[in-house]
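And now, subunit A:
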Amino acid sequence: MNIVTWLNLVDLLVCLVVIISAIGAAVHRNLLAATVFAGVVSLAISFLFLRLAAPDVAMTEAAIGAGLSTVIFLIAVRRTEEVEGKDQ
Partner candidate 1 sequence: MQRLPSILIAIGPLWLLWIALTGSTDPEELVAGGIVAVLVAVLAGGEPFSPASLKIFQPRRFAYALAYIPYMIWAIIVANFDVARRVIAPKMPIRPGIVTVKTKLKTPVGRLALANSITLTPGTLTVDICGDELCIHWIYVAHEDIEGATREIVEGFEKYLEVIFG
Partner candidate 2 sequence: MANLLLELALAIGAAGTLLAVVRLVKGPRAASRAVALDVLTLITMPMMAAYGLYAGRQIYLDVALVYGILSFLGVTALARYADRGV
C-alpha cells in the first residue's frame, strides 16, 4: 500500500492551494477579495476531507464555508463599510 500514485500529487497540489489562498485571505486589503479567498480555502479543505474519507465533515465544511460564511462576510462588509469610509 506504500505505492505513490497520481492521487498523492493531487493531495500536494490541493495543500498548495490551501496555503496560497489562506495567505491571500490574510494579506488582502480589499474585503471582497478576502471573502473569495476564504471561499477557496473552504473548497480545498472540503476536498481534503473527502480524501481523508470523511464525507460528512466535507459536507458540513461545504455548507458552512461556501454558503453561510460567504453570505455572512458579505453582510458584515456591508455593515462596516460605511464606518471605514468615514474614517478615511
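On the choice of candidates, all candidates are chains of the complex that A comes from, given by their letters.
In this section, a residue touches a chain if its C-beta (ideal position, glycine included) is under 8 Å from a C-beta of that chain, and two chains touch if they have at least 3 such contacts; residues count from 1.
Fair warning: this is a prediction, and the values are worked out from it, not measured in the lab.
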### Query
Given that every candidate in 1 or 2 is part of this complex, which one actually touches subunit A?
2
### Task
Show which residues of subunit A lie in contact with candidate 2 when the two form their complex.
5-7, 9-10, 13-14, 16-17, 20-21, 24, 30, 32-33, 35-37, 39-40, 43-44, 46-47, 50-51, 53, 55, 58-59, 62-63, 66-67, 70-71, 74-75, 77-78
